[in-house]
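Got a structure here, written out as structure tokens. Questions coming.
Only a single protein chain was left out; the remaining protein chains are all shown in position.
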Amino acid sequence: MRAVYGLYPNGDSAQQAVNRLRAAGLADREITVISAQPMEDCEFGEMDKASWMWWIACAGGLTGMSIAFGLSWVTAHSWPMNVGGLPTFAWWPNLIVIFELTMLGSILATVGTLIVSALLPRKGQTLYDPEVTDGQILVGVEDPAEGSIPGLQATLGAPPGARVKTI
Amino acid sequence: MARWGMAADLDRCNGCGACVVACHSENNISTVGDEQASRGRAKHWIRVERYWEGDFPDVRLKFRPVMCQQCDNAPCEPVCPTYASHHTEDGLNAQVYNRCIGTRYCANACPYNARFFDFFNPSWDKPLQLQLNPDVSLREVGVMEKCTFCVQRIRGAQLQARTEDRALRDGEIQPACVQGCAAKALVFGDLEDPESHVSRLARSPRGSKLLEDVGTQPAVTYLARATQV
Partner (left out) sequence: MTQPSGSKINDDLLRPLFHTSWRFFLLVAVFGGIVALGLSTWMWQARNGYGITGIKWPVYWGFYITSFVFWIGISHAGTLISAILRLVNAGWRRPVTRCAEAITGFALMIGATFPIIHLGRPWLAFWLAPYPSDRLIWPNFRSPLVWDFFAINTYLTGSLLFLFLPIIPDFAVVRDKSTGLRRKIYGALAMGWRGTPKQWHRLETAMQIMAVAIIPVAVSVHTIVSFDFSMAPVPTWNTTIFGPYFVAGAIFSGIAGLLIAMALLRKFLRLEEYLLPLHFDNLGKLLLVMALLWGYFVFNERLVTYYGNEPAHMAVFWRTQSGTFAPLYWTMVTCNFVLPLILLGIRRFRTITGCVIASIGIVIGMWLERFLIIVPALGHKYLPYSFGIYRPTPPEIIIASATFGAMCLLYVLFAKTVPIISMWELKAADHLPAKHPHSTAKEQRLGDSHA
């Protein structure tokens, strides 16, 4: 992997770096920003906010609900047992299991979505510097186009406190 | 389909305890020894409850044989997670020992405390281990057990009747407690048959159910003492 990136001491200079990259014609998805905490006070912290996660959680819940309903229905009818005069498929008691599996389904779907969509490393998204842990904010470009490196170095070096690295 | 039931005439019961002994020997109920019995581990599928009424010297002693009431709406059944406790088509509360994992929930739910837990693997005071009944399975440690209305005798009589191609006769089936009762206080039979002895007793004005207001719809009718002595 090749990359050019700058380390910035605070959100303001990192914001400047992001703005300059944008002015240089880079799209948001080509810019990598890394921080040790969510930067909700900066504009760049709002990047990539859209997510289908709520809908996926709902779908997971519906799946869990269907599994629970199917399980309780099929098992109750595959060998009907009379217990204490209750109906074979008793709605009120079965709603409890249906509720629990609905919730389990949405929880698992949420976590699965998080891991697959945001956590697992993928090609072209591996730029990292351990200095981020100490509060530096990383702004950089992964796999820049041939010949653009000197220009990027200059752009990234302009904001105050910047330290530019190339790998 | 039959609906098995029992009637216990409290006017006849003299509290001798023969039913308890008969039940123990018929159903391979392990004797736990006196020390464990004193700690509340005895398993009497049928017990004779004794109650004293009145103040000394005008005291009256009353007996009431209590076994599993084989309820229609049995509280012990729906609480079992593994269907070890469930209802058979002829209205018995079946207890499948092999399915039981020993939550003891059924025993807590039973208003009659008619269910017993096996605290240990079965053992008998000598020489009782020599008279086990081959028709009744032994219960491993950790399962619940209770009165079955001697289901082995019910099924045996049903098979016998079927091989002889006839209907069951009233009184043909006798659970061990009924057979052992010298005073003939206990009567067993089919409640679906309006002419059976137990049906007639169940309709008796002296009849009542134990803890009827709990709503369990038991299959055992108790006939009150009719006379003042």
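For clarity, chains are labelled A and B in written order, and residue numbers in each chain start from 1.
In the analysis below, a residue touches a chain if its C-beta (ideal position, glycine included) is under 8 Å from a C-beta of that chain, and two chains touch if they have at least 3 such contacts.
The shown structure was predicted, so the numbers you read here are calculated from the model rather than taken from an experiment.
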| item | value |
| --- | --- |
| Which displayed chains the unshown chain touches | A, B |
| Selected residue (touches chain absent from view) among A:1, A:111 or A:167 | A:111 |
| Touching residues (missing chain, whole complex) on chain B | 36, 39-43, 47, 49-51, 64, 66, 75, 78-83, 99-105, 107-109, 111-113, 116-121, 140-144, 210-211, 214-216 |
| Chain A residues that touch the omitted chain in the full complex | 11, 32-42, 44-49, 51, 53-54, 57, 61, 71-72, 75-76, 78-79, 81, 83, 86, 90, 93-94, 96-97, 99-101, 103-104, 106-108, 110-111, 113-115, 117-121, 125, 127-128, 130, 132-135 |
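Simple rule for what comes next: only the chains that are shown with their structure count from here on.
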| item | value |
| --- | --- |
| Distance between chain centroids, defined by C-alpha means - chain A, chain B (Å) | 64 |
| Residues of chain A defined as touching chain B within the complex | 81-86, 93 |
| Residues of chain B touching chain A in the complex | 71-78, 80, 83, 85-87, 89 |
